[in-house]
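With one protein chain removed, the remaining protein chains of the complex are shown where they sit.
Here the chain labels run A and B in written order, and each chain numbers its own residues starting at 1.
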Amino acid sequence: MHDDVILEIRNVSKSFSGVQVLSGINMRVRKGEVHVVVGENGAGKSTLMKIISGVYQKDGGELLFEGKPIEVKSIRQMQEMGISIIHQEFNLLPNRTIAQNIFLGREPVKKRGIPVIDIEEMNAKSRELLGFLGLNVDPRTRVSSLGIAQQQMIEVAKALSFKSKVLIMDEPTATLTRNEISKLFEIIRKLKNEGVSIIYISHRLEELKEIADTISVLRDGALVGTLDAKEATTDKIIKMMVGREITNQYHREFCTEVGEEVLRIDNLSSYRFKNVSLKVHRGEIVGISGLVGAGRTELIKAIFGFDRFESGEVVLFGKKYRRLNTSMTTRLKVGLVPEDRKDEGVIVEMPIRENIVHASLSQLFKNGILNKKTETETANKYVKELGIVTNSIDKHVMYLSGGNQQKVVVAKWLCAQCDLILFDEPTRGIDVGAREEIYEIMNALVKQGKAVLMISSDMPELLGLCDRIYVMKDGRITQEFSHSEATQEKLLACSI
Amino acid sequence: MSKVSGFILKQSKIILLVVIVVVASIFANNPIENIFTVIMSQATFMLIYCLGMTLAILTGGLDLSVGSVAAFSSYIGATLIIEGYVVPGIIVALAIGAGIGAINGLLISKVKLSPFIATYGMDWLVRGLVLFILAGKKIFGFSPAFTSISKGAVVEFTSTMKISNPFVIALVIFLVLLFLMRKTTFGRNVYCVGLNASATRITGVNTDRIITIIYTISGLLAAIAGLLYAAVLDCAEPNMGTHYGLMAIAATLVGGTAITGGKGGVGNTIIGVLIMVFLTNALAVLGVSHLWQEAVFGLVIIFAALMEKARQKQIALLQM
Partner (left out) sequence: MKQKKLNFQNREKLGLVIGIVVLFIIMSILAEGFFSWYNIHNLLRDSSILLVVATGMTLVILLGKIDMSAGSVMSLTAIVTTILLANGAHVVVALLAGLASGALIGLLNGYLVGIQKLDHFVTTFATMSLAKGLALVICDGDIINTGNNDFKAIGASTSVFLGLHVHIWIVAAIFAVMLFVLTKTKFGYRVYSIGGSEQAAMLAGISTRGTYILSFLISGLTASVGGILLASKANNGNATIGDGFEFSAIATVIIGGTPFDGGRGGLVGTLIGAILISLLKNGLRFLNITPSLQYVIIGLVILVVIITDVIINERRKLEELRRVEQ
């Protein structure tokens, strides 16, 4: 064993509801190094970090801290041991001061046993930490008046106040400007000098050159390899991140003749995306690629009328719209299979049968009166057609597996005879078998002359299915590829 | 949990009701007459405004204004009825009830006020209007044309045992709502809004409209209840209905409708109402002072809420 290895991950694995998310991960983090972990969306990076920091429990394997095996019981325990994590979404209380946030739950008291807080000491200690980080702010400032970069610094200060030896940062630069990133890297270098190890999750390969000592690449829940940063090139890394065979599970016969335009958006803008224009035609599967946070979900929700957009127009089936709501879009036979299956895609506390017909109530029951027979027949039809595995259509959707739940969502829109279906991460968290079935469904749809617009972080999926792929980055479309031009490397390069 | 205790938990309300009715009947002078009276003179009136509350709760909300709306609408209506304009008076009352309900619905769906705030505030506002603008005087001495609505009966077995008009009205309203909630697409969507409003909206349903309609119905029902009370008491007073909100919540929860929405329904509320009225009756028959009513109602709500939580836990356990 290297005696300067501060954290060792041995053969760690984890699965959620039967889906294997991490398998046999082996990693070593040395003292005072910046160890970057890269991988596509869904590769398992966040899960691994959450296991190390105490948010999740691992299923198998060992963690060794400073050479000794440790049992992770709680987040607090890990913090006190010296391992802290800064999540992508900060856990700060906006209406409390910097000092109050840093010392949340462990405020220093004036006298032992009497719970009166020593505010001066709290502020003084905070000032020290802020000073170390080069942040010239009064610790009595409310966090809500700080910018994102500064708030991130507060999270760093929090971790430092625990005298952390290992600091995990999850996508720290996702929302920072170039200047702020430079400042962050300065701090990271400072921490390195103090002997603190940093585990850094990121997509942004150009940045890694500046800061990384070691790079570990995850793919589909397994460790592909660990490189010394000096030897790593962007190409090498991308190849490792992405290198699977594109199997023919997509069964796609690409569209040779495109039908009429069903959707066109012109310079659509909202606070999360700017000047987006794209089109979708009958017979096409169009994909939107990009990193998490690029604004894809917000875009698709705006197109569907679930969220507002500020400017631009949406042209559906030839008609222009400056404002949309879901009643309008569904009437126009557009459907949305959202990213958040359980909270938005389907009503989990309702039976399968009711969910399937929910978007077709006025079509199936013309006089507004429900008819059990019609409902049963319709539901059974789609259960059969989509291969939904259940012994009864009266079962509440929450008892179904992820894949089957997703099929119920799709069934709902098929039942409504949609001409255009929008998908947001259609196969996330779904087993391979169900995935293939969903691809078949999409194929069948567009063969019938309907259209599909899908967001996906699974690049092989995009490449295997889509006639055209748009790439989004920071709220804008950076590129459009036809399926013959697109490669995984190109897609990734445009999203970063 | 064993099958038996599971069954008991499920049917607990009916068992509770039967126990209460039996207790009341044992100690009453004339059990059958007692049952008739309780149902005709108390349950029927209460059911009407409780149904409104149930609808609001089904959407995940609450309507605390039922009491003052009942008072206000019936009072305004009464000012016309007393002059002999019976039908116009009734129509005006119903319009006012529906109107206030609609405002509640809009405040909740469009302005996005929490239902508690919107309806509680409305309750105070309307109550203030009644007491102040109408100078709080009682109106009484209606014509038989009006009072017979409540005092009349469809079938009379004896002078005290009859199927009264209000009973029929309440029954019709109940059946209409039952049909609406269970058998129509509108009713289906009401439940969906209560279970998950976002998912329902994604499915293309106009959730704002559904919420507004529900609160309008609630206001309308409050007005009906107010009118019926005014007719049977032969008096419209501005202080009517101060307890309706509380009783309606109690009856709805006790009947098994979840406060979070989406579960239960008008059928449950009938049981809840019967439990409440017979509980009051049993207390009276046992010689317990009527002053205990409020305290008992409070305990009953707590008990019902705890049982509902226990039931939820059991369901969750069964999943594992």
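Assume a residue touches a chain if its C-beta (ideal position, glycine included) is under 8 Å from a C-beta of that chain, and two chains touch if they have at least 3 such contacts.
Since the structure is predicted, the reported quantities are computational estimates derived from the model, not experimental observations.
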item: Residue of A:Val19, A:Ile70, A:Val137 or A:Ala222 touching the missing chain in the full complex; value: A:Val137
item: Selected residue (touches chain absent from view) among B:Val22, B:Ile91, B:Ile117 or B:Ala145; value: B:Ile117
item: Positions on chain B where the hidden chain makes contact; value: 62, 107, 111-114, 116-117, 120-121, 124-125, 127-129, 131-133, 136, 246, 249-250, 253, 259-260, 289, 291-299, 301-302, 305-306, 309
item: In chain A, positions touching the absent partner; value: 74-76, 91-96, 100, 104-107, 109, 115-117, 119, 136-138, 140-142, 144-145, 148, 175, 271-272
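To be clear about the criterion, only the chains that are shown with their structure count from here on.
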item: Whole-Å separation of chain centres (CA-atom averages), chain A against chain B; value: 46
item: Chain A partner contacts - residues on chain B that touch it in the complex; value: 182-186, 188-189, 191-192, 195-196, 198-206, 262-263, 319
item: Residues of chain A that touch chain B when the two form their complex; value: 304, 306, 325-327, 329-331, 336, 338, 343-350, 354, 358-359, 361-362, 365, 368-370, 399, 412
